[in-house]
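The complex appears here minus one protein chain, its other protein chains still in place.
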């Protein structure tokens, strides 16, 4: 399942809803991405996520399907927020549930790496010096390339 | 932080308490282990975790300290239950929060692998054929060996 | 044809979307970008270096020589920066 929304999400409730009464699940791995602010001169005071409604949902659904093809998962969920977010606020939730923990961990890290590089979101950061659009990062591309096939 | 307890835990509340207002956190990885039951003739109807009070806490605290030495974490938490648990019930919670997601993922997987092999718990499974103590598993030992140094 | 602009393209161009009748010879995203650049300084600035841009047609990433059809939805945006 995937959702793209402006509102915050309830991590415990999302996990509970996904995994409840599924006794074939042995491990549930959850990633929550939050707005980080290092403090100091380059402190981020807010972040705005722009996105392409429709295309975002299509790509998240395709990513989720790919993860379910590569690993045997019992359930999976991606929730991604857009709009203006403050430091400490949740941005993204990825939940992967599997009979065996290795699959849940691998699929989750795969999804998170992919989301960071391929999902159609654009970040604008607000700092005391003004607002700036974030450039695509090489290190994130490297993380996603780990998963490329052949 | 570590806790060993008979009672269930609230995943959302635990994450919230650990990460709240820490704006240096960029990613929080959570593992929830649950009692799995495959169904069929070898279906598990219940599982009882025996442990060594005092030693368990010491070892969980040592594991957590080791993870914090190996990776730069902003916060970490292990909650482990003992006693009799039914299929679908939560057994263990591991939360790792870091500025960067790679550290949070690696530390979490390290802790979970370690808990599965080194923490002083003993599992007794109940099946329609009766109760049996689980033997230590080789595949779990292999997973833990990945992290051995030198 | 419906055109969408995201992130700093939206800021520089001054709008998020518009619907245009294109000249008949605009049959690829590359030609579209060259034509859009002539529409004013905001467009010229936003679209000056195609290497900083990506294009999607009907919500799918495509190459600059993709064959456009009437009624396509064309989106221009920088490389994504993720969530």
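Here the chain labels run A, B and C in written order, and each chain numbers its own residues starting at 1.
Definition applied: a contact is a pair of C-beta atoms (placed from the backbone, for glycine too) under 8 Å apart; a residue touches a chain by one contact, two chains touch by 3 or more.
Quick caveat: nothing in here was measured; it's all calculated off a predicted structure.
Asks: May I ask you to name the displayed chains that the omitted chain touches in the full complex?
Replies: Hidden chain, whole complex, touched shown chains: B.
Asks: Tell me which residue among B:44, B:67 or B:115 touches the hidden chain in the full complex.
Replies: The missing chain is touched by B:115.
Asks: Residue by residue, what part of chain B touches the chain that was omitted?
Replies: Counting over the whole complex, chain B touches the hidden chain at residues 33, 49-52, 54-55, 58, 80-81, 91-92, 115-124, 133-137, 140.
By definition in this document, only the chains that are shown with their structure count from here on.
Asks: Could you pull out the chain whose C-alpha mean position is farthest off from that of chain B?
Replies: C
Asks: Just how far, in Å, is the C-alpha centre of chain C from the one of chain A?
Replies: Roughly 27 Å, centre to centre.
Asks: If you average the CA atoms of chain B and of chain C, how many Å lie between those two points?
Replies: Those two chain centres are 50 Å apart.
Asks: Could you check chain A for residues that touch two or more other chains and list them?
Replies: Residues 33, 116 of chain A each touch two or more of the other chains.
Asks: Give the residues of chain C touching no fewer than two other chains, as numbers and ranges.
Replies: Residue numbers touching two or more other chains: none in chain C.
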